[in-house]
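Structure, as structure tokens:
Yeah, one chain of the complex is gone here, protein chain that is, but the others are all in their spots.
Showing chain A:
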Amino acid sequence: MAWNEPGGGNNKPKDPWGGGEQGPPDLDEALKKLQQKLGGLFGGRGSGGGKPGRGRGGIPAGLVLVLALVAVVVWALMGLYQVDQQERAVVLRFGKYQQTVMPGLQWNPPLIDEVIKVNTTRVRAATFREIMLTQDENIVEVRMSVQYVIDDPTSFVLRVRDPESSLHNASQSALRHVVGDTSMNMVLTEGRARIGVEVTERLQRYINMYETGIRVVKVNIDESKPPTQVQAAFDDVIKAREDEERLKNEAQAYANGIVPESRGRAQRVIEEASAYREQVVAEAEGEAERFSRLLKEYAKSPEVTRERLYLDAVQRVFSNTNKVMVDVEGGNNIMYLPLDKMVEKSGSSMPASRGSRLDTSSIRDLTNAVTEQLRLDAAAANSRRGGR
């Protein structure tokens, strides 16, 4: 009854079952009494140092001693454990927090101490996929992953029941809080990084308040998208943006096509005009020069030149055309000219004009007929005049 006081003692742990050399005297006494009683009961020696009892039959004292030693060794060996580099071990003695143990080979008295190992370096991750309201009362779907480590194993083990579900709750709350403070467009586009930062900060604040011993390493907004019910409409907006670009590009292509073409045409028009200018000037110069030279020669002998020029020109004209000679002076001869026929054949009201469409053979026939007629007329006229 008295030895519970040292049992509750603090830093230097004493094994209340062992022979406490520092223990209060009444504890010693009590133990001795107990050992005496036990010794009496079993008729052998107790495990501790006491008065030697006489083995009266029953189990031999030596065997008891060996068994006790084996028991102690086994018990002691059970207390050995190793803590990995990744781990820390929280040690409770009779349920009271004793210490947090670093990596290495460790020993704690079994059954008295409880050792809880916690991995403090492994980065754990939790992923959430939530549909939530944004500030502007739109609905978005956000996938978030939280990476965390257990920073303070003591708190993790002792302060909160189910710290990881606390983290879960806090994460949801923080995420929804931040998204609820952000407009949909920001959530869906450039706001994601900022949301991650804000959620981290907020989440850490919450779980610090709960003393979970968890440290948030990173919060990632993996994905933020409109819910499936409106996904198609959102996609259509993207398509519409593309369409807008496409229409612009097509128009630009059109413009890029026709403007240079028209510049080309303009160039051609101007070139043609320039060509015309060169042409008319050159022709004018040529003609003027030709005329000047002709004039010079004409001045020397005008009459002859004039006559010659005239005859040359008229000859050229007559050699090309069909001719009908009408001797008006011999008016008493009946001359038959099938002009109406010519008109009919040509289908034109101006048979004698340029471009009439009489075909060659009919013209030839006609010409022959006319020529024959003229010759006959001429012969008749000659004979009538009596050789002039």
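Everything below uses one rule, namely that a contact is a pair of C-beta atoms (placed from the backbone, for glycine too) under 8 Å apart; a residue touches a chain by one contact, two chains touch by 3 or more; residues count from 1.
Heads up, the rule we're going with is that contacts and distances are computed from a predicted model.
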Choices "Inner-membrane translocator", "HypC/HybG/HupF family hydrogenase formation chaperone", "Extracellular solute-binding protein" or "Protein HflC" - which one is the UniProt name of the chain not shown: "Protein HflC"
Residue touching the undisplayed chain, where the options are A:L80, A:M102, A:V197 or A:V314: A:V314
Residue ranges of chain A at the interface with the undisplayed chain: 1, 4, 7-8, 16, 37-38, 40-41, 56, 92-97, 130-133, 135, 137-139, 157-162, 165-166, 169-170, 172-173, 176-177, 180-181, 206, 209-211, 226-227, 229-230, 233-234, 236-237, 239-241, 243-248, 250-252, 254-255, 258-259, 261-263, 265-267, 269-270, 272-274, 276-281, 283-285, 287-289, 291-292, 294-295, 298, 302, 306, 309-314, 316-318, 320-329, 342, 351-358, 360, 363, 388
